[in-house]
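One protein chain omitted, others in place.
Read from first to last, the chains carry the letters A, B and C; within each, the first residue is number 1.
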Amino acid sequence: MSEQTEHAAHEQAQHGEHEHHITPPVVYVVIFVTLLVFTALTVGASYIEMGVFNPIVALAIGVVKATLVVLFFMGVKYSTKLTKLTVFAGLFTFMALIGMTLADYFSRAWGRW
Amino acid sequence: MDHISPVIWQFLVKWLTNFALFPPEASKIAPQMDALYFFMALVSLIGLTIVILLVTSFCILYSRERHPVAEQIEGSTLLEATWTIIPLGLFLVMFVWGALLYFRIYTPPANAMNIYVVGKQWMWKAEHPGGQHEINSLHIPIGKPIQLTLISQDVFHSFSIPAFRVKREAIPGRYTSVWFEATTPGTYHLFCTQYCGTNHSQMIGDIVVLTPDDYKKWLAGSTSGMSLAQSGERLFASLSCNACHNAKPDARGPNLANVYGSKLALASGGVATADDAYLRESILNPSQHITQGYAPIMPTYQGQVSEEGVIALVEYIKNLNSDYRVEQTLNTTDLLPEGEVKTAPGATGPQGQPVAQPAGQKAASKGMVKQ
Amino acid sequence: MSSTIVSLPDQSTARIPKTNFITKENGLLSWLLTGDHKRIAVLYLISITFFFAIGGALAGLIRLELLTPQTDLMATDTYNKVFTMHGVIMVFLFLVPSVPATLGNFLIPIMIGAKDLALPKINLLSWYLYVVGGILVIYTMASGGVDTGWTFTTPLSTHYVNTNVMSTGLAVFIAGFSSIFTGLNFIVTLHKMRCPGMTWFRLPLFCWAHYAASILMVLGTPVLAIAIVLIALERTVGIGVFDPAKGGDPLLFQHLFWFYSHPAVYIMILPGMGVISETISTFSRKRVFGYTAVAFSSVAIAVFGFFVWAHHMFIMGISNYAVLVFSLLTMLVAVPSAIKIFNWTFTLYKGSITFETPMLYSFGFMGLFTIGGMTGVFLGASGTDIHLTETYFIVAHFHFVMVGGMLMAFLAGIHFWWPKITGRMYPEKISQLAAVVTFIGFNLTFFPQFILGTLGMPRRYAAYPPEFQVLNVFSTAGATILGVGYLLPILYLTWSLKYGEIAGNNPWQATGLEWQIQSPPLTENFIETPIMDHEAYDYEWLERQKATEVASVG
Partner (left out) sequence: MSDSPAIANGAVAADHHEHPAYQRHHFHSVEQQADTTNFAMWLFLLTEIMFFGGLFTAYLIFRNWYYPAFVEASHQLNIFWGTANTAVLISSSFTMAMGVWSAEMRRKGTLVLCLVLTFILGLIFLGIKTIEYSEKIEKHHVPGFHYSLQSFTNPASDPEIYKEYHDKPMALDMARHTELYFFLYFAMTGMHALHMIIGIAILGFMILRARAGAYTTGHVTFVENFGLYWHFVDIIWIFLFPLLYLISRHQ
């Protein structure tokens, strides 16, 4: 667990030493353009026959886009460990819900020995 | 005794005559279940005793009178590791033991006799392969593995026989199954244990376990004159299933003989085992389960066939061991009043039509466990 | 020295401090618009007691009906409504908010040396949401009730009942958000509001337990919310997600529902465990044995608690592989609870133990929770689950954990902190009697139900075969005693508001920060921000503190 480090961050914040990171606009512009490009890519990719890879590519592009938004627009890249941990915890539980539920559905078809 | 209040008198009488503490063991699995149950009870008892003994003795030894000043102790990694690892070990033993039991209860043997059970608010309907129907009771012989294939017509129900230590939910839209082998003749409780609405507590019945001879008598006495497969055959014809599933070279639907238990290559790419569940789904949601090489033209029969009807059809298809029966059905359909049955003229198709798909995939059909 | 640690100020001169959070402002409005966590806790305490009384009365009706095998007190559908309302009220309006929203709300900011929770307005909002949920439940009862069972099993709840599923669902939805906001507030507070020197490992274990429970509240409850939204849509529009006739899957509802509702039992029990850590330590004058292990076991329960939900579905036809995984994980989640029990036991070792009421309740908790936990293993092992699930064994197990565990802990906590909340002591002798009565009544009520369950008596039955009657009579008799055991505290605690002895700051000589301030506390809790310069449960620090105080006064 990262209580210790998190606490350090907390104390830092409390003593007013915490310096707020300000992302320069050029980063936002770059991310914005990248997101638009990826949107075009994902639409294009859906028209190409790739078999099982179609949904995988679509989701992969979605993940990349979402990661960019989280890291830069939402500023997680420059934020405290606590925020990173929070984001991770959310993803983890989200994946647990989806993953373990789907695991049941998929393994039902594996037969009932 | 008259001066004793009737309530207390009644209570005492029940106490003496009718006081159950442990359910009867009437199936092969029951003693196995009870072994694990008592093992767990023993472990719990020991654990509880340890806790109670420790707490009591600490309370006596270290009460404020005897021990006015507490000694501060941080903890003990060794002790804590002990009471982490020992319970963990015991729990893992219980897990493995429990899982083995679980699979034994839900894995019917290949030679099990299959009885279909339909649950609906608020009754159980059993369909025996011989065509016997029962409501809220189930007659079975001892010494023979019985598999129940359960489905619900409406809400979740749960088929529970405490004396056999088995239970399985009957859920709408899907078959579930459980099996048991009764050992002691008698009459046992059948409960619905999943809450299913107003008369949930009246959805009870009797499991009547008979000796083989009595069972034969019962079978003979309650026959409806037509086996389940035969009523399935009749339904098969009246729904004109044989218009397509007729084992002809140019048939629009796959030949159904010997299809049960075989592995089918699906148009969507997967492989499915043709078990009860698959057959049911193919009747109700055919386009989801199209066999490779066939077109998605079969209409759905959802809403047209009752669960009992589907069961009869499934039972019929299960027992289709050769194309002959299909031919026979073809001929019988000519006798039916509906002239709309579109069978190809000259119904003398050869036998060699592959089952569902060309290569010898049906080889597996017999030896495998059927569900 | 007598066998008590209670040290009260001289009753002839002692006064309740003139300024405290109760007397700060007057008038109903000052309570209804308050941002003070202590006042909100009191509001919660009142409303929770109210709903507990309703739920308890319904439980009484259930037991009365089950006195005889026939349905003679009420018709089956009335019975179904009664047990449904009992479940909904007790689970969503009592057990989930009980300790966190009252004691947790009152104590967490004080324990960590803060003036208030991080988000006071959200805290008040969560009480209002609770009240709206409660009113909706009462409306449901008044307008004919609902008979789905508190589990809202589809398709029963969506297509086969015509009772007030919508209003109940809305009530649970809203009460759920109340719980989300409480949990969110606790997490933020524990992270951001700790006073200087209050490191994570100096936190009282009460805070750790609430932290773990809050994680479950924040991450689990939304899934229940969406499941209920889907039920509502299924009922109104007929969308078919849970309807097999339309291609949906009723098991999906089970997945979503239990994804919340299994962690929910940890939401209920974890804060109770936190209370027990405090009382056991205080009344044996000892640091909790293996502080870190107890703290981490709370977090472990929270984390593993998310991965065991499908053990409610073992016999419903989920995949066998899933059964294996979920059964194994269920076994793992049982371990931290075992650790806690043994750590508490060894906290007593070489302590200096006294037997005030909170300690009696704590002993009750330990015994009953051990039984409740062990019987949980019976149900987590997939094989025995087949026979025991959906019977009175489940009912007994659940009540051993929730009533024997959680409610005992709640009562322990209420007695323990009563002097802090009100400034007055409860009457000791009668409360000890109440604790013993509760324990006896509880065992008589629920132990026979284990046997009933093993015999196969299904739960939620209004009528049952006659051979189960003897045990049911025991159970009903026990329920009567239990009822007395719960009525007594309500009466004497109310009495003590006016006539109880003045408690002073620290009647138990306990070490938590909350005991170092006046009782009842000031609105801002601390005059100056405290600095935590010692470990939690440091009784030597307390002795030194007293010594310097005596020196400075002398």
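Quick notes
The criterion applied here is as follows: contacts are C-beta pairs under 8 Å (C-beta built on N, C-alpha and C of every residue); 3 or more make two chains touch, one makes a residue touch a chain.
No experiment lies behind these values; they were computed from the predicted model shown.
Though it is not drawn, the left-out chain touches A, B, C in the full complex. Touch with the chain that is not drawn comes from one residue among C:G60, C:P120 or C:P465, which is C:P120. In the complete complex, the hidden chain is touched by one of C:M166, C:L233, C:L324 or C:L487, namely C:L233. For subunit B, the residues touching the absent chain in the complete assembly are 267-268, 284-288, 292-300, 302. The chain not displayed touches subunit C at residues 9, 17, 114-116, 118-120, 122, 180, 184-185, 187-188, 191-193, 196, 218-223, 225-227, 230, 233, 236-241, 246-249, 252, 255-256, 504-506, 513, 516-518, 524, 526-531, 533, 545, 549, 553. Where subunit A meets the omitted chain, the residues involved are 10, 13-14, 16, 18, 20, 22-25, 28-29, 31-32, 35-36, 39, 42-43, 45-49, 54-55, 58-59, 61-62, 65-66, 69-70, 72-74, 80, 82-83, 86-87, 89-91, 93-94, 97-98, 101-102, 105-106.
Rule of thumb we're sticking to: only the chains that are shown with their structure count from here on.
Among the other chains, B has the CA centre that is most remote from the centre of subunit A.
Among the chains in view, C has its Cα centre nearest the centre of the complete protein Cα set.
Per-chain Cα centroids separate subunit A from subunit C by 35 Å. Computed from the mean C-alpha positions, the centre of subunit A lies at a distance of 43 Å from the centre of subunit B. Contacts with at least two other chains are made by residues 112-113 of subunit A. The set of subunit C residues touching two or more other chains comprises 320. Within the complex formed with subunit A, the subunit C residues making contact are 191-192, 194, 196, 199-201, 215, 219, 223, 252, 255, 259, 299, 306-307, 310, 318-322, 325. Chain contact summary for the complex, subunit B toward subunit C: residues 11, 14-15, 18-23, 33, 36-37, 40, 43-44, 47-48, 51-52, 54-55, 58-59, 62-65, 67-76, 79-80, 83-84, 87-88, 91-92, 94-95, 97-106, 121, 154-156, 158, 160, 162-163, 165-169, 171-174, 176, 189, 191-202, 204, 285, 302-303. Residue ranges on subunit C touching subunit B, taken from their complex, read 1, 3-5, 71, 76-77, 79-80, 147, 149, 151, 153, 155-156, 159-161, 244-245, 247, 249-251, 284-287, 289-293, 314-317, 320, 323-324, 327-328, 331-332, 334-335, 338-339, 341-343, 345-346, 348-355, 363, 366-367, 370-371, 374-375, 377-378, 380-387, 389-391, 451, 454-456, 458-470, 473, 539-540.
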